[in-house]
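For this depiction, one protein chain was excluded, whereas all remaining protein chains were kept in their positions.
Presenting chain A:
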Amino acid sequence: MEFAELIKTPRVDNVVLHRPFYPAVEGTLCLTGHHLILSSRQDNTEELWLLHSNIDAIDKRFVGSLGTIIIKCKDFRIIQLDIPGMEECLNIASSIEALSTLDSITLMYPFFYRPMFEVIEDGWHSFLPEQEFELYSSATSEWRLSYVNKEFAVCPSYPPIVIVPKSVDDEALRKVATFRHGGRFPVLSYYHKKNGMVIMRSGQPLTGTNGRRCKEDEKLINATLRAGKRGYIIDTRSLNVAQQARAKGGGFEQEAHYPQWRRIHKSIERYHILQESLIKFVEACNEQTHNMDRWLSKLEASNWLTHIKEILTTACLAAQCIDREGASVLIHGTEGIDSTLQVTSLAQIILEPRSRTIRGFEALTEREWLQAGHPFQQRCAQSAYCNSKQKWEAPVFLLFLDCVWQILRQFPCSFEFNEHFLIMLFEHAYASQFGTFLGNNESERCKLKLQQKTMSLWSWVNRPNELSKFTNPLFEANNLVIWPSVAPQSLQLWEGIFLRWNRTSKYLDEAYEEMVNIIEYNKELQAKVNILRRQLAELETEDGMQESP
């Protein structure tokens, strides 16, 4: 098969592996089509089992005939392999390079992976749009499912089924699609049951320099407003950027044509600006020798937390419009597949208790990211150590997860999942044995036949065994809207992701375990007291019967 050609040296002995916080181990290095494996010969255990697709960059250097390969992973880990023999080392390095940058998606590991676990529930069918819509249909009849995009002809980045206002027919949708970037006509993202207000998302309107308008577009979004009510359009670009977009055929909604809508411009960065921010941020976190001033100035210069604050603020603003102003919201940037999705999904975390449960969050990821057409394949192609500087690579999803973590930190009892759940999603978005994050949209996933040929991440996660690792022991369902603080003093460095490989978390992990023990013990005691109480009550009634004449 094809891989054999890429693997010049499949096996090298006496390789020494160096990892943070572990003693160095010597063993045999094996390369397979999808993995780099190092096993120490003593007890035949694998010390390292690394997916090639997790490798972001490699460096090699030589001292005499001893070669060293430094492997930098997409999950920010850095490991080092000392390989005796210059030829072996060069072979290994070039193989890794080739195997970690395979062109064809169908050669990726998910197409070869055979699960060792029993599938209880097929994750490919866990979150169907029809089921999601049913959750709303009990509360409102103003919306309908549209199959207008069944063949992906109207909008290539939308799923086959979308939710639109009932009063707008498919013909109108087709017209609106020609007026919105990428054919992304406004669709329902979230329905707020409390007051019937909605979040919609779309691509930018294609007004161009001559102020083109589209009556159907105006009609569509006006159809979502109650009589006499106004709505908000949140443009995730600054006014300046939005104005510049007109020159390229894009633009924004003119007041004159959308008199019932008030437009708010926010400025959320995209593309390489985010990628560079990540690169700088990870670089700062990886440097152990920075003095305090240097560390703080690097942290500042990376702008990572500025992006976090900007995204969170915009999401909070959208949620505020819905819940406090009682107004519906349309959110878009340019294409409506990056910052737009960050805002719509975070607003739901704030507003909707269900999205703070494990299944609810999975549904949200499925609906607002995968089906909504966030191009995971492109965005997550490389991570913090890449040099490629491709415009389409950006840690958009990681920023979203970081924002969720910030809210989780502030409301530690309101989420059913813990930090590990978010870290797991980050890892799988960048490298995975599952097919869930492959492809850039539903259309591509259909063509790849992922449902038939690969396993869904959800099939694995939603098994009791795995779920127990991701469950927050402090969770207590909370039906309120949660308003996080976005002040710089309240935002923190996500240590679980960014310092994970840079310092030991032994003492923190032990403290966490102790906390879990206290909670478990509490449950145990409660149960025991209840049993004893009932037992005593029974004895007392028996006594009563014996004593009564």
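Definition applied: a residue touches a chain if its C-beta (ideal position, glycine included) is under 8 Å from a C-beta of that chain, and two chains touch if they have at least 3 such contacts; residues count from 1.
Going forward, contacts and distances are computed from a predicted model.
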Under which of the names "Adrenocorticotropic hormone receptor", "Myotubularin-related protein 6 isoform 4", "Mitochondrial inner membrane protease subunit" or "Translin" is the non-displayed chain listed in UniProt? "Myotubularin-related protein 6 isoform 4"
Which of A:T224, A:S414 or A:Q433 touches the missing chain? It is A:S414
Option from A:C73, A:V343, A:I358 or A:V486 whose C-beta touches the chain left out: A:V486
Of the residues listed, A:C89, A:A319 or A:L364, which one is in contact with the missing chain? A:A319
Chain A positions in touch with the non-displayed chain are 262-266, 285, 288, 290-297, 299-300, 303, 305-306, 308-309, 313, 316-317, 319-320, 323-324, 409-414, 474, 476, 478, 480-493, 499, 502-504, 507-508, 510-511, 514-515, 518-519, 521-523, 525-536, 539-540, 542-543, 546
